[in-house]
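Complex shown without one protein chain; remaining protein chains in place.
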Amino acid sequence: MATPVPNPAIQNVNKVGLSKADYKGLPSTLCQGCGHNGIAAQIVAACYEMNLVPEKVVKFSGIGCSSKSPTYFLGRSFSFNGLHGRMPSLALGGMFADHTLKAIGVSGDGDTASIGLGQFKHMVRRNLPMVYIVENNGVYGLTKGQFSATAERGLQLKKQGTNPYLPVDIAMEALISNATFIARSFAGDPRQVKELLKAAIAHNGIAVLDIISPCVTFHNHENSFHSYSFGKEHEEPLHEISYVPPKEDITVEDFEEGTTREVVMHDGSQVVLKKLEKEYDPRDRWQALHMLEEAHSHDWLVTGLIYVDPEVPSLFDIYNIPATPLNRTPNSKLRPSHEALDEINRLMF
Amino acid sequence: MATPVPNPAIQNVNKVGLSKADYKGLPSTLCQGCGHNGIAAQIVAACYEMNLVPEKVVKFSGIGCSSKSPTYFLGRSFSFNGLHGRMPSLALGGMFADHTLKAIGVSGDGDTASIGLGQFKHMVRRNLPMVYIVENNGVYGLTKGQFSATAERGLQLKKQGTNPYLPVDIAMEALISNATFIARSFAGDPRQVKELLKAAIAHNGIAVLDIISPCVTFHNHENSFHSYSFGKEHEEPLHEISYVPPKEDITVEDFEEGTTREVVMHDGSQVVLKKLEKEYDPRDRWQALHMLEEAHSHDWLVTGLIYVDPEVPSLFDIYNIPATPLNRTPNSKLRPSHEALDEINRLMF
Amino acid sequence: MSKRDLVVNDFCITFSTVNGSGSATANTTLMRALFKMGIPVSSKNIFPSNIQGLPTWYTLRLSKDGYMGRVEQDDIIVAMNPATLHKEVQYLAPGGVLLLPDDLNFVNTRDDLIIYRMPVKKLIKDAEVPPSLRDYISNMVYVGVLCFLLGIDLDLIHQALDFQFKGRQKPIDQNFHMVEAAYVWSKQNLEKKDPYLVEKMDGTDDCIMTDGNTAGALGSIFGGVQFTGWYPITPATSLAESLIEYLPKYRVDPETGKDTYAIVQSEDELAAIGMAIGAGWGGLRSMTSTSGPGLSLMSEYIGLAYYAEVPVVIWDVQRVGPSTGMPTRTAQGDLTQANFISHGDKNMIILIPGSIQECFEFGWRAFDIAERLQTPVIVLSDLDFGMNMWTSKKFEYPDQPMDRGKILWEDDMEEFMAKHGGEWGRYRDVDGDGIPWRTLPGNRHPKSGYFARGTSHNEDTGYTEDPEKWETIFKRIANKFETGKQYLPKAIADESQKATLGIIASGSADPAVQEARDLLAKQGIKTDYLRIRSLPFDTEVEDFLKKHEQLVVLDINRDGQLNQLLTMTYPVYSEKTTSLAHLDGLPLNAKWVEKQILSLLEVK
Partner (left out) sequence: MSKRDLVVNDFCITFSTVNGSGSATANTTLMRALFKMGIPVSSKNIFPSNIQGLPTWYTLRLSKDGYMGRVEQDDIIVAMNPATLHKEVQYLAPGGVLLLPDDLNFVNTRDDLIIYRMPVKKLIKDAEVPPSLRDYISNMVYVGVLCFLLGIDLDLIHQALDFQFKGRQKPIDQNFHMVEAAYVWSKQNLEKKDPYLVEKMDGTDDCIMTDGNTAGALGSIFGGVQFTGWYPITPATSLAESLIEYLPKYRVDPETGKDTYAIVQSEDELAAIGMAIGAGWGGLRSMTSTSGPGLSLMSEYIGLAYYAEVPVVIWDVQRVGPSTGMPTRTAQGDLTQANFISHGDKNMIILIPGSIQECFEFGWRAFDIAERLQTPVIVLSDLDFGMNMWTSKKFEYPDQPMDRGKILWEDDMEEFMAKHGGEWGRYRDVDGDGIPWRTLPGNRHPKSGYFARGTSHNEDTGYTEDPEKWETIFKRIANKFETGKQYLPKAIADESQKATLGIIASGSADPAVQEARDLLAKQGIKTDYLRIRSLPFDTEVEDFLKKHEQLVVLDINRDGQLNQLLTMTYPVYSEKTTSLAHLDGLPLNAKWVEKQILSLLEVK
């Protein structure tokens, strides 16, 4: 068995001895300029910088252009490209097999907020440890341009007419389902995407990343919430985040406007927040709600780490499963003894 | 055709000439003392007092003890007892057939918040005009006592152990899906249930009623959120409501603590709110959110009209459908002419 | 009454009550006592789809010959529910016995009945039971009366109560006193006029008393189940609940104190099967249990597991469909759906246990098959097995070690690649049996990862729309099911009567068929019998079809679904085959089978 060992002779390798190429996947088959491509690139970068071993990562996705993304990063990792809207259950089962893995799920807004809303919310509620990325473009890309549930009201699409419904706010949905990590970003802001990804990877619990990711082909009207042009203008960064890996343990106690604040992640790593104008404490659920509601009423696109609670037990903390992955349990521990069956036979009366 | 006409000779009839018996259904086959029975009784009362014509009401339900309720009221009305968790779509389609009917849907917490969460939220988002009642007991009654998604954390059930998840808050879910009417009540408070029902019936749009309705058989521990004993203690009435029918048009402009406030319903009828301690304006989405979040953090059971916006166009206002029910459209208007087909054949090239 | 008129250990008692009235304790107590006497006994619980207040019938069949099928007529009826009394009386055999509370208003329209009236109210009053328990304990009155009438030793009743209440003295005493009181009263006041008696025998040696859902759950536990995603639905619920009950007892690792399993109650069946498939893909022995509506909801996901080649076990405890149908009634109506479930071409493995013991056996075997063939296995049980109490042969310890199929961990990978030119591909058929080798997430070998998908893929899991690559995979999968037949439970043929008439049946139709064969044999009509235990069918099925001049296929459904699939597979024998299909929600009974076959033979 070949566990990769750091080879100092090779340049441009990270602490587990891997180069960025080890984190790549196949070339993208998405449209040129699709927001999803940028996100895949940042996943590569984040995993490289976080020194993840690709074999310790498992990828999940639903169906859609977005859900193809796992093809384009971490080619060495296990991956399951499942069904439309039903990835959460697949991932939950898969992660029970080896809960020591890091799960990265990629979904689309149709996949998550239309067909998949139920599974999404129940996954969040269970606090499944997983980085759950919604590549949110307000449209069904792969089926060529219909409204998804995150399409803003009044949006016009070529064959569909005008959307009469208010959009589903994925961050808000996650929040009231008691998600333990919620962030929002914009595919056009690779730096923030990467930093949020790193924070999400370090989180032990469900980490929902709602990343606005424009569909250049079917949803790029000037007036659209999810298109680049709009995004760039209306985007209002909440705070800047830079991820500090565990080894370089920096703690900033002082926290005032314009300064930074650390949130200690479950694995001991920290997220450093740089506050912008507003005072914002992402550990305050109430403030998060407030902020989202305000953003909602103002039609704002607020990015950053919206909420995090690193203390909540994850799904696997709730279960009394062993530290070794369940899928490594020897057969001998799986089949009870002859004596056990004798006892059972006696009880069956 | 026999439309019922008021018969002054008969005593105890309402304005459409019907007695309460005309609103009854079959005898209940639910357990004695089941909260659902009380709710059915209040539906009978509300419809009677609202002078609804049973033939102008259509009932929908999913599957569960709660979803059997339509059997027990308005025996003359059309009804469709559908599938587990999928009533919203059935109702939406059914109501397109005749949008002039009043739809009353009865569901359970398992039906709505577990299997049905996705359909529920999407129905709310579309603002389907319908009184949607969740008979919420935190448990699966009909399948004999498993946790539903509204079971509180820490609840213990005989065969299931302890529930590790936070409950789904149906009112909160409705609110962030932009429901236009949200109320919560308690089956043990028939008066409030009835008044809220009447307000909901008068509303043009989705009216979500989350009614805590104890399961005496499988969920009646002393410490349970949904059981009577607990309910009666922890219940904190938000305000009292009494419904004023359209004919007796009373408007109260003045609105201070301890006084009343009217919300004008779409059909011109009004809901009169009697405020208790707290200042509470059910037309303020922000305040509703605030109140629910506060209740959430205090483990309170707040009842009353939580939110209402009578101005939002309903699903049928958005569509350009005729005033006459679609299902009365004569065939002649459904099949385009020979000329139309000639034109089409010319276009097919 | 002369000795030869006595009916010993061979009759049927039905308890008519309303559900929620707590009669289950009384009935199972009686059943346990009879079982202890060595009398083969089985029960059928005909209950409504509600929780309280509707008519319920619980039938105990005592059969010295070990017959377990449902019978149409009752010999004794204990009528506690006035609402249905008129009906019950119709079902009583000529000269049958009617037991009823003395305050029950009843106008007898038959002159052949033997009627005993029980002073239930009075006895319960005298017994000074706490008011809240009165209704419940009053059922013990008929237990006591029956003990007197039939000759059941009160000691056995005590043993049964002791078992029921796990030794807790108070409820044991409360109930037992009531039984005693009723017994004493009967002795003093009743004159036995009926011929029904019980006697000790040795018919339950090596036997247990249990239901199929418990058996299925325990079998799964001995099969090493590691993950269960489930959603409640009658009549499957108690299967998952038995897992919840027994897993903590038998599957906690004594070394670490940790569970070697996980159970998740999901939000619906789409999620239940999704979770189960995720876990199966991850390398866990994974299952879900459901009934018809749930199976329908799983359609899409099952197709994914089939095509991505993920092992998963799906228990479908059948009830009467279509749609919600009759949730508390039994059927074999999901067979064709199971066989053709999900869109596109596919092969499904279906196991059909034919006894409680087989519910246990297929519980563990299903995992071996699923993992060996890397595919979903659907186990079709039904309400009759799943929720009724049967006398059954003891569970047998698995006679084979667990077959985990072709799995490569890190070291295996190295070995494998050394043997195969340094290469491994998830969907390559290196062994020629259509079964590829799989790796599991968490495998640290850098070549072990692969991209599972429901989309068309080549042998190395890459997406492809190439017609040839598509066909390669697709035909290999079909081939996998051909070579895989060897792993399935073979159909069992009983050709001891060397008959020209062959009966074919499956699952819970078995007890009625067994009994009907004996009934026919008594009239000189020989029959052979083939019990199907799995699909796809294998050669032994065709052999049986070929050999017999006349064939009858029994189905507990409307359309004769087993016959439909047999016809499709072996059309040449259809001309000599008759489909006997019947569905009314009740278990099949031998008399009906006998009658159908007789009239068939007459027509011939």
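The first chain written gets the first letter, and so on, giving A, B and C; residue counts start at 1 in each chain.
The definition used in the following text is that a residue touches a chain if its C-beta (ideal position, glycine included) is under 8 Å from a C-beta of that chain, and two chains touch if they have at least 3 such contacts.
Being a predicted model, the structure only gives us computed values, none of them experimental.
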item	value
Selected residue (touches chain absent from view) among C:Thr14, C:Thr29 or C:Ser49	C:Ser49
Residue among C:Gln73, C:Thr256 or C:Ser296 touching the omitted chain	C:Ser296
Among A:Tyr48, A:Tyr72, A:Tyr140 or A:Phe349, residue touching the chain not depicted	A:Tyr140
Which residue of C:Glu180, C:Asp334, C:Glu371 or C:Asp528 touches the chain not shown here	C:Asp334
Contact partner of the left-out chain, one of C:Gly66, C:Pro82 or C:Gly325	C:Gly325
Touching residues on chain A - with respect to the absent chain	29-32, 63, 65, 68, 83-85, 114-115, 117, 140-144, 146-147, 149, 159-161, 217
Those residues of chain C which, in the complete complex, touch the missing chain	48-49, 291-293, 295-297, 299-300, 303-304, 306-308, 318, 320-329, 331, 333-334, 336-337, 339-346, 453-456, 465, 467-468, 470-471, 474-475, 478, 557-559, 561, 564-565, 567-568, 571-572, 574-575, 583-586
For chain B, residues in touch with the removed chain	1-4, 26, 53-56, 58, 70-71, 75-83, 86, 88-98, 100-101, 118-119, 122, 319-323, 325-329, 331, 333-336, 338, 340-341, 344-345, 348-349
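Here, only the chains that are shown with their structure count from here on.
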item	value
Top chain pair, ranked by number of contacting C-beta pairs	A-C
Gap in Å, rounded to a whole number, between the CA centres of chain B and chain A	35
Geometric centre distance via CA averages, chain C-chain B, whole Å	40
Cα-centroid distance, chain A relative to chain C, in whole angstrom	43
Residues of chain B touching at least two other chains	114-115, 117, 149
For chain C, residues that touch 2 or more chains besides their own	267-268
